[in-house]
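Notes follow the structure.
Removed: one protein chain of the complex. Kept in place: all other protein chains.
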């Protein structure tokens, strides 16, 4: 059993991990940059240690300071959350070298899966289907020739990358050289590795991923699939489980492939194997994420399991007794990522300060946030503020629950995508489960807010102006007898 | 499908019902007394109609005004919630006579189950076990003689009553006459019916109840059992499902008895059959509650079903397609009733005003409240403010989750039982699942708060006093150079 | 002059000893080195006392300060409250209603000798029956309510006369 876990992260995932630590009676140690000193994860943890860095994000990436903080707090393990150092093999190795438990897979497995090309070769060796592809191993010109041979459309991306950075779709041989060159320079800038990689681009593909959990000794179970096809700017915004309209036999083949890959790698702890599913039912290995996923709550809802608890028990030395036959997929769960952004302006990130926050409540509703009233939302960190998750017996009921919960959520002080998400949950194609990763772009016009009726516009404007001292004084503190207007202001 | 439902209730249950109405796209109409004009259920509903009454509770009991409000709002059904008119057969009949749907059982079934003596006879006729008992049908003196013949200890209660009113345990023949007389006068005062009733008192009994759902045509399913043995002043404060340490065969017999009873009554909608379980494994029919129960969320968590949705679908004319084989009991759920009271002063009700409210969040946690900051908590209504419900794969994990959630819940402005509930969830007997209805009284000494250590006492006092303008001015606005103390106040 | 605060029926003194380099306070005999982490003004805030960090929410309501600290709730009586309590200590012959309700039953009669904790009457409030007990020993001087009548908060219920010792 672990005694004290340092969370090398911030925001909602740090709060999420601290919750399970509290339930398990394990002490929690938060770290924070000065800019985050008032953040909920700092207050929620038993201990909190400030890390210094000029740029806030750099604090959460500073291995030396993190290890020093773990020593100071007496932590015996480090949970990296997702993002930051979660998939950094060098960090994982440094944690273990310092005599601490790294709550995640073995460093060499992180390294293997972190390199798209090596990971792909490993998947091929395990018999997993992969899309036709080629990688740059010589000059850019040679790469362009090889890639053209695969045929178009092609997807070009950084060999070392993730998260949609430096990714582009090339539809003809003419545009390939320029796009390859751009991708390479972006790859160099983001990942300090200019190598690029091309693969057959699947039209209207679905993004299906499988949550797995391994004990590091070759025992691996899956916790079923998630569909994450609703994306904007190559980033997921809605995830669900089960994947809609996915035949059980196909679902089972995809899950089995994921288990096969993870078992071959001797995978330890929680991980996710991502696949592209083509309209013809063929699926291809995409990549493996060697960490807890943002969207893990949908799996928690449908399986009833606490993934962070599973992670902590295994890391604490307990044997993994979880058997495949014990894991069932019950009901339907959705997750929405609540982001500080302006969907009507190409999802441009927004900043502000949380002025009012009323999370939705009730049966089958979960809100994972790292927010509090007064918290500044700055450009220093990722724009994801919180996650809203719903669960109900059927997809239709879960979607209705999400629609109601999105309407119930009040978050004022920064522009966000809550209303936009609500429009997706009212879209007939979405409700029919006809999803693909281009859904948001394809349906962009249907997802624009209806123009306000004059009555609603007037209501909004009056609500706004009556909330100001200046106007309410004009409206209520008039020269007429006080008694006649007293009831307006209570 | 219903179009508009009037909720003849207030507080958390009104908010709970409105949530499901919103999910189903059914309009909601709230009613309220002036004292409740700022209450969340008024704001949450699509329509809200004020009812007038000198005493606030009387507004929610006024059939004529409720029916008029339903007409005004264009409601086609009335949901009574629990309490108030939920088990009033005259009201149910009046609703139906007005051409509206009463969301609950048939009036004659409410009448049957509402009379303890008739209900007991009906249960006996269906072959359900009942505890030896006698009812007053002549003078009080004759009743005393009959009751003595059963043997002691005896439980005496009002024939027409419920909720622990006028209930007492009599351990010897000597004290019986006086206690019977008191019970009769209390029965007269509370229920306008002075008849009393005595039954064999089971020592260390457990309160086990079964959630059932019927279609009114004889098709009845059960949604498994709940254990509600942790009670104070004869009122439940903690409920759970499954009942701990209850052999499956016995659980199945109890559930089958409940279904048998409800099917025989042609029961319609949601109901609960309550049993007393003796330490020897014998169980006895106690009563049937012909309404949604306060503790329905524990059943929702373990079955994944939304009971209010089931109620509304049936009331809207949909066939009940729920089959017993489709209903599974997964994981373990607890509910705590958060009450405005002082556990250290015999659970005396407390009043105040909600100053700070931070509901707990995270996986497997549900908070059903009807609270908002600024809401007065008065003696006008029941002292239950909210319910906290947790769910996890095992009882131990669910209890740990509840303990963490109780600690995470911040509710300031009125005294409450949250810390007391936390002590129950740390009690070894409770955690071992060795429960009986006298648990709270028997363990009273173990459930008293530990005296504060001087350090914690000092921390509380300093936290309090540093939050006052007066003291913080003394502490921070000193004659020393401002710069040296500037960082204290940001 | 120390500030007086009550908690769990006991009164404590809080005094300022020093303000730099850190705020130093005294709570009765306990010396406390205090650091308060800025929280943007509102609850929650972090207060570190003698190196131990506490997460605190607080809300003041007249002379009571409600505090949530490290997962538990407390209600602290502040200065004015202490003074009022000291005054009412002299006047505790008067047993007044703490909340509105109805008298269910009288349990003591005029002239009865009662000990501290003895039941005086049973009232009903918020749907619950509550037994009002004697705050200290005395003789029932007068009874100001009758069964089945209702009363408001603050109503004088029973007047005690001190036992002459």
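For reference, chains read A, B and C in written order, and residue numbers begin at 1 within each chain.
By definition in this document, a contact is a pair of C-beta atoms (placed from the backbone, for glycine too) under 8 Å apart; a residue touches a chain by one contact, two chains touch by 3 or more.
All of these numbers come straight from a predicted model, not from anything done at the bench.
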So there's a chain missing from this view; which of the remaining chains does it actually touch? A, B
Out of B:218, B:374 or B:454, only one touches the absent chain, namely B:374
Touching the absent chain when the full complex is considered, from A:177, A:349, A:393 or A:438: A:349
Looking at the whole complex, which of A:411, A:424 or A:440 touches the chain that is not displayed? A:411
Please output the residues of subunit A touching the missing chain, sorted low to high. 233, 340, 346-349, 351-353, 355-356, 358, 379-383, 406-408, 410-413, 415-416, 418-419, 422, 451-452, 454-468, 470-471, 474-476, 478, 480, 484-485, 487-490
Could you list which residues of subunit B touch the chain missing from the display? 37-38, 42-44, 47-48, 372-375
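Here, only the chains that are shown with their structure count from here on.
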Skim through the chains and flag the pair connected by the most C-beta pairs in contact. B-C
If you average the Cα atoms of subunit A and of subunit C to get two centres, how far apart are those centres in Å? 49
Whole-Å separation of chain centres (CA-atom averages), subunit B against subunit C: 30
Distance from the mean Cα position of subunit B to that of subunit A, given in whole angstrom: 38
Expected list for subunit B, residues touching two or more other chains, is 407-408
Using the touch definition from the top, which residues of subunit C touch two or more other chains? 38, 40-41, 44
